[in-house]
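The complex is shown incomplete by one protein chain, all other protein chains being positioned as in the whole.
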Amino acid sequence: METRELICIGCPLGCMITVQMEDENVVSVEGNTCIRGDKYARKEVTNPTRIVTSTVKVLHGDKNLVSVKTKEDIPKGKIKDCMRALKNISVEAPVAIGDVILENVVGTGVSIIATKNVEKQ
Amino acid sequence: MLLYDLVIVGGGPAGLAAAASARENGVEKILILERDKELGGILNQCIHNGFGLHTFKEELTGPEYAGRFIEIVKELDIEYRLNTMVMDISKDKVVTAMNREEGLFEIQAKSIILAMGCRERSRGALNIPGYRPAGVYSAGTAQRLVNMEGYMPGKEVVILGSGDIGLIMARRMTLEGAKVKVVAELMPYSGGLKRNIVQCLDDFGIPLKLSHTVVDIDGKERLKGVTLAEVDERGKPIQGTEEYYSCDTLLLSVGLIPENELSRGIGIEMEPVTSGPVVNESLETSIEGIFACGNVLHVHDLVDYVSEEAKTAGKNASSYIKNQRAKGNEHKINLIATEGVRYTVPKYINLEQMDDNLTVRFRVGGVYKNSYISVYYDGERMLHRKKAVMAPGEMEQIKLEKTKLQQYKDLKNITVKIEEE
């Protein structure tokens, strides 16, 4: 039996949640005040995911960088790989919000998309 | 001299939403004056996500959130000038502005909305002793360098202040390849969102030291390190708790200050607690026809509330310009913030001019658990709402209904306070 301590991020209350795990399975969730806490805790201990945001170089644009994000959340453990994948890429201006900059980043099936418009210079 | 119905000072989230709302309410000649090279304000450098859950029911990044409003402003064909600094505003609403192309020029406005936003408190404001080397940045300056210009201000970072900008920058610097050693917070609680503590610090194993501050800055040319110490209940460093952290960068995220130099120049009455203008129910300042919204009025926690407030300001400016406001200002009701409530926006209500519903926003002065927001009409308690937790980092709000205020004869004061039971 493994015990995991979490702080719920659902609201400012920040409940301290204790999750009991048996192998990969959640046995119990305690300390949460509401159902959101339970849901968060179960996801966080089995499959924590995050949206990653960063920037990518732009060539021939009115700005040198375009801000980007993963279109959906990716496994927490892949954040660093994701950043590494963004290290040496660049895109040609113009770029529009929502444009796909990189498909299937580090095998997650999630695309990196632009979050800002950059005009051609 | 140029003539406009409405001049909006600032093209950030407040200015954009105010402009859109004024146009939707029928104001024709609107001009937004923005000092930066693009619309969107500080959101352009806030490339992280978490914006717009209330407004758009989805999680957007700062530039995306700004992008939505910029699109609306462009669709509504609202005029704007970039790289344009407002130098002065007179009581009779002559705006003097300056840019490269037009030089110094004047605009006569019927109404003005102040939406200049806020700035960061600096090291000087904290009076942190020590040397003054390169490498001490406010978190927002570092955010601009990293997110907009692609530069790293340093490689080994200590952050003072656990407000959201500080937490966000801890993650941004880490992701971009820096080592963030610690985040120190003067208060015994963080001013930031729980979610940011988990996702910006815990995810990367960055320690958060509550009740700690920087007591010395080392390094004559470039920063070499800082000394942290624990503080007592009054915020004074405790001798013997000093701990040295070598680092080349100190980021300060120690509070935001509404940027009201223009407002003071006009002679607008100011509220010392918020450092913003005193406003009435219409978000109108002490000078008729000059309104304020967004972080220049009081520092907000969520941009969604900025947009909402700005929408109200835009609508009220429109009524003013079109001379459609309810007449009379006989019945003035004061809003009194006390016992745990630091301030309210607005600060008073002209009952005749009030809309059917009014949102009153405020912040509390400490952390309260299982306490009540209480609202008294003169001596009588009219609202008693339990909240599981309230903290200074989060804005609170209550709604007032005009009909209820009207029912209460000769109502003079509405008092908002926190009660334990």
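The letters A and B name the chains in turn, as written, and every chain counts its residues from 1.
Everything below uses one rule, namely that a contact is a pair of C-beta atoms (placed from the backbone, for glycine too) under 8 Å apart; a residue touches a chain by one contact, two chains touch by 3 or more.
The criterion applied here is as follows: contacts and distances are computed from a predicted model.
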Any idea which of "IrrE N-terminal-like domain-containing protein", "NAD(P)/FAD-dependent oxidoreductase", "Dihydroxyacetone kinase subunit L" or "Arginine N-succinyltransferase" UniProt assigns to the chain that's been left out? "NAD(P)/FAD-dependent oxidoreductase"
Out of all the chains shown, which come into contact with the hidden one? A, B
Chain not shown: contacting residue from B:123, B:181, B:212 or B:347: B:123
If I consider the whole complex, including the chain that's not displayed, which of B:85, B:273 or B:367 touches that chain? B:85
Among the options B:215, B:292, B:310 or B:358, which residue touches the chain absent from this view? B:215
Contacting the left-out chain: of B:176, B:304, B:352 or B:378, that is B:176
Across the whole complex, the chain not displayed is touched by chain A residues 55, 80, 83-84, 86-87
Please give every residue of chain B in contact with the chain that is not shown. 35, 83, 85, 87, 98-104, 119-120, 122-125, 127, 129-135, 138, 140-141, 144-146, 149-155, 176-178, 215-218, 220-222, 237, 248, 261, 264
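Here, only the chains that are shown with their structure count from here on.
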For the chain A and chain B complex, residues of the former touching the latter: 7-9, 11-14, 33, 50-55, 57, 63-65, 67, 69, 76, 79, 83, 97, 115-117
In their shared complex, chain A is touched by residues of chain B numbered 44, 47-49, 59-61, 63-64, 67, 147-150, 175-176, 193-195, 197-199, 202-203, 388-391, 393-394
